[in-house]
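One chain of protein is taken out of this complex; the other chains stay put.
By written order: A, B and C. Residues from 1 in each chain.
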Amino acid sequence: MGYFSDITRGLSTAVKGLTVVIRHLGRRKVTRQYPEPKNEYILPERARNRLYVNMDDCIGCDKCARACPVDCIEIETVKSIPEEDLGVTTRFAKKKSLWVTKFDIDMAKCCYCSLCVWPCPTECIVMTEVFEFSEPKRENLIYHYATMDAAEAELHRQNRANYEAQANVQRAKQAADRAANAPAGPPSSTPPSSPPPSAASPWANKGPKH
Amino acid sequence: MEQLGIIERLQSAFGETLGVWHASNSESAYARRMGSFFQVSDPARLLELAFFLRDEPALAFDSLLLLSSVDHGDGSLSVVYHLESTVYRHQIVLKITRPMAQARVPSVTSVWSHANWQEREAWDMMGIRFEGHPDHRRILLEEDYPGHPLRKYFKEPDFYHGMKVPN
Amino acid sequence: MPEILERNIHSHSLLHASAPVHLPDRVEPKRLHTEEMVLNIGPQHPSTHGVLRLEVVLDGEVVVDVIPHIGYLHRCFEKHAENLTYPQVLPYVDRMDYIAAMSGEHGYVTAVERLLYIEVPEKVEYIRVLFAELQRIASHLIAIGTFGMDSGAFTPFLYCFRDRETILEMFEKTCGARFLYNYMWVGGLSHDLHPDVLPMCRDFLKKSRATHQEINDLLTFNHIFVERTAGIGVLDREVAINGGASGPMLRSCGVKWDIRKDDPYSIYDRFEWEVAIGSSDRGEPGDSFNRHWVRMQEWEQSLNIIEQILEQFPRQDATDVQSAIPKRLKPPEGEIYSRTETPRGELGYYIVSNGDVKPWRVKVRSPAFSNLSLLPLLSRGYLVADLIVILGSIDIVLGEVDR
Partner (left out) sequence: MTAIYQALYEFISRFFSPSIITLVVTTLVYAAIPLVFILVYGLVAILGEMKISAWLQDRLGPMRTGPKGILQPIADILKLLQKEDTTPRAADRPLYRLAPWVAFIGSYAAFAALPFSVAYIGARLNTGIFYILSMGSLVVVSILLAGWGSDNKYSMIGAMRSVAQIISYEIPVALAVITVVVIAGSMDLQTITDLQAGGINNWFLLGGPKHLEGFGGSTNFVLVPVMLVAFAIYFIGSLAETNRVPFDVPEAESELVAGYHTEYSGMKFALFFLSEYASMFAVGSVASILFLGGWQSPLGDTMNGPAMGFLWFILKGLSFVFAQIWIRWTLPRFRVDQVMRICWKVLIPFGLTAVAAASVIAVAIQ
């Protein structure tokens, strides 16, 4: 490129750039102030932010915890005993049969992927629009959703243990009765268990032996 | 060139002894193209084979798409080479399987320079040595990191430089 | 060693770190060598685009050698993936290439669907391609903007961000997340398209073309910018193929190679568009300017694709976007190497399945990793300022480099 055309090109493209930029001087600005004009920006309806669990509907099925890729949901349940009636969920009227003694979500771990929301059979775990929930301490970000306190949880656990103990006694008695009544014979032996599957190799079947 | 053509070509050059050809066992057209592989049984001849694949005009595998490593969980490691020809647009997969104790294969960095970092990563993560690599260091982890994390039975250390490793 | 081997090793000796350095002729005075100095650029530096550390050996201001140190953002995605079920891997995929999460997801779901032989509904494919292309534009906008910033122009960066914001808004409306979407699921999508998105898209097409022109005037054709980038960090065509370059980096060398055209996936074969390649109008093929220029052209081509998607988009289609999602994701035993074209290049997933719900091995061929490995080769013999320009033109995302 020639000496003079180099100079003219340099100057002319610089001037072109300057005109492009100066045109923006009076334009409407695109940045928004946060948080004052709240009405200016509304979160989209599908916004995925803080998790919320409606414990009235939770049946303690553990599906959300299993779906979570970062293991931020911890659920502990206790089976109810037949005399107890836990009611049904408000949505889908599913019958509850588990006491949810612990339902913790560590929002510091949560990656907001919403994978836990989808498998929920009662749609009780949802992502809400709340996004301002910073905390000075990380422990405060572990949300405890379980509605019962430790004493109540212990009570249910005790109830269940008692019930199971009773059931065991009953079952033992029944078994003893059956053993007494049934004609004596050799117990049917179980077939030899197959060897435990080794860490399966994808090459095991089709690859060459090495 | 068709896949069968490539294998014939290779067998005529390297003989049947070099390895076993495995045609794909899947039905999908896509998997048929990518799923067939060539098991190299003799690592000593890998470099020679690599140069042949790259420089033979009818093959012209000028691009190493990916060099990956697999731990089979039964004490053997594999190195997998996905090759492609940008001239003929055909692909081939090479595999070398070695017992973990002898996880050494010749480096193909001199054939495809793309292998340079990929081999370093395979060494770093899987602990496969690449003989003749010009810069055989770890790439993602620290030089003094114990072990190779992508091995199936890797146990992460409890402490690293005196710091507790969180789980 | 056979003679052929020796010859070939010698012919590629330039690629090795230990090879002698040949300074290009343009650095004058050639014979004035001073004591070498090691300059650490990064891990915290305005232009490393993340946590990358470059150990630069300098002779004056001339770069003698560059040793990239990566791994600061290493999260061992591949190990994680082995311990997660196939759908659970997706949030991690998002976090790999966080600038173009949709494209990364597209690559992953394509790979798993091929492993499972799943056919997804047409509408899903359209939405996927639409979003992948929008994401490509969004990612290129960042690449172009930061490249401008690396060369000293700050304003184009913000104009690019302004446009990217519109795209993110569309994503947010549809799936609720702006950045890490977890939107494309194996066999379908998490949500159907939001009704606002298609009109927004039409509006965006118009606005984006104007921005394209604006960026061209402001940056691409600016003489200072051309002078800064043209002929800098020239990547040879053969070296690029041999070194595993892909995406705009490979195309800028004049290689017409785009997975969307050459190994079509999804429904890319239904659209008409051009593969952008580098030219010698300004600079020479393979230089930093052409890498930028290819991105500018791809932006335009993506707009063309989006225009065609909007025309062909299945109307009044009541397809459930989740209809093809399998209840239980358990691929048969086998392995696959599946690749897609992300904004940074060829993103390949090598997935080995042993018939379990968790993959046995997932290996990612991340384009940024492969492209970055060429940096020492590109930048030897140039000045420090050029090194920054070259690094900016490669367009790396450290999340993807380190995985």
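Keep this in mind: a contact is a pair of C-beta atoms (placed from the backbone, for glycine too) under 8 Å apart; a residue touches a chain by one contact, two chains touch by 3 or more.
Quick caveat: nothing in here was measured; it's all calculated off a predicted structure.
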Displayed chains contacting the withheld chain: A, C
Can you tell me which of A:L25, A:I42 or A:A182 touches the chain that was removed from the display? A:L25
Out of C:V112, C:A153, C:V352 or C:L372, the sole contact with the unshown chain comes from C:A153
Contacts from subunit C to the absent chain lie at residues 37, 39, 45-47, 61, 148-155, 158-159, 162, 218-219, 222, 224-225, 227-228, 383-386, 388, 392
Which residue numbers on subunit A touch the omitted chain? 3, 7, 14, 17-18, 20-22, 24-31, 33
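By definition in this document, only the chains that are shown with their structure count from here on.
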Gap in Å, rounded to a whole number, between the CA centres of subunit C and subunit A: 31
Averaged-CA centre spacing for the pair subunit B and subunit A, given as whole angstrom: 38
Quick one: which residues in subunit C touch 2 or more of the other chains? 334-335, 352, 360
Taking each residue of subunit A in turn, which ones touch at least two of the other chains? 200-202, 206
Residue ranges of subunit B touching subunit C (in the complex, touch as defined): 25-28, 30-31, 34-35, 47-48, 51, 54-55, 62-66, 68-71, 80, 82, 86, 89, 93, 109-114, 116-118, 121, 125, 134-135, 139-142, 149-150
Could you pull out which subunit A residues touch subunit C in their complex? 6, 9-10, 13-14, 16-17, 20-21, 30, 44, 46-48, 67-70, 111-115, 118, 127, 200-202, 205-206
What does subunit C use to touch subunit A in their complex? 84, 87-92, 94-95, 155, 162, 165, 172-177, 180, 182, 190-191, 194, 214, 217-219, 221-224, 227, 333-335, 352-356, 360
